[in-house]
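The complex appears here without one of its protein chains, the remainder shown in place.
First chain written, first letter: the chains are A and B, and each begins at residue 1.
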Amino acid sequence: METIFQLIAILALVVGTLFSVVGVVGFIRLPDVYTRLHATGKVGVFGVVLLLVAAVVGQPLGWGRGLVLISFLMITGPATAHAIGSAAHRIGLPRQGADRDDLLCASKSKS
Amino acid sequence: MYNLLLLVPLLLVYLELSSNFELSNLIVGLLIVTGILLLVRPRRRLMAWRRLPSAFIALMKYVVILAYDLIISGIQVARIVLDPALPIKQGIVAIPSESESELGTALSAHAITLTPGELVIEMDEQGVMYTNCLDATKSEKYVAEAQKMRMDLLEKIFS
Partner (left out) sequence: MVTLEIIFIYILYISLLIHIVLMSVAFYRVWRGENVIDRLLGLDLLSTLTLAVLVLLSLISQQVIYVDVSLGLAALGFVGMVALAKYVADEQMF
């Protein structure tokens, strides 16, 4: 049983670190703000949560606050991404190579 | 009376976070929780006790679907980022939320942000959500289907 918990902790650590690296690489490589938001949101939701799963499994004394922190991150991660995306749209940042844009059509037909 | 019902889980969360079960800490926790309830003053809602088991089953199903969507979205974003050609065709798609209550609209926006490759950017008065998609060409049909299933589950939870 101890061995299985240790294996789960090691797996969670490796996958979480991998997702952190993917998020930062996406933050550098992707062309504009709206697509970067997808990548950085994944760091918060995957990287930290998987590290916390490793902490909950590998260290039996702190599972209560680990679960509280996991649920907190799950709720607030999309809210932060939504706030930043809405701010980027309000100050009118351009997006690169948009195939379709329903919001532009809606605002044109309204005005 | 309803506030007294809310006081118990808040006190349990406080005791878990402080991990100190002495009498003095209990009294301090009671004072803090009472202060929070006096500040927030949650509105009274009718609890339908007979619907509770089906609502619980719907909640479990919703959490499982959410976790599956989350894993799929992580894999999709990782594949797009690590691809050397960066195959993104982004665009903004309008999705109607089809929910009357404000809580339902907020929860469906949260769920859409967690699903593969979408992110709610703007929302107008009628509840139409404008989402930024990483792959705007094929996501429309999939999104409508998933949204309908999710709204059914949410109605079952919060009816």
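Quick notes
Here is the rule we use: a contact is a pair of C-beta atoms (placed from the backbone, for glycine too) under 8 Å apart; a residue touches a chain by one contact, two chains touch by 3 or more.
All values derive from a computational prediction rather than experimental measurement.
If you put the missing chain back, the residues of subunit A touching it would be 2-3, 6-7, 9-10, 13-14, 16-17, 20-21, 23-24, 27-28, 33, 36-37, 40, 43-44, 47-48, 51-52, 54-55, 58-59, 61-62, 65-66, 68-69, 72-73, 76, 79-80, 83-84, 86-88, 90-91, 93.
Quick note on the criterion: only the chains that are shown with their structure count from here on.
The touching residues of subunit A, when paired with subunit B in their complex, are 18-19, 22, 25-26, 29-31, 34-35, 37-39, 41-42, 45-46, 64-65, 68, 75, 78-79, 81-82, 85-86, 88-89, 95-104, 106. Interface residues of subunit B, counted against subunit A in their complex, comprise 13, 16-17, 19, 70, 73-74, 77-78, 80-82, 86, 88-94, 109-110, 113-114, 117, 119-122, 124, 128, 130, 132, 134, 136-137.
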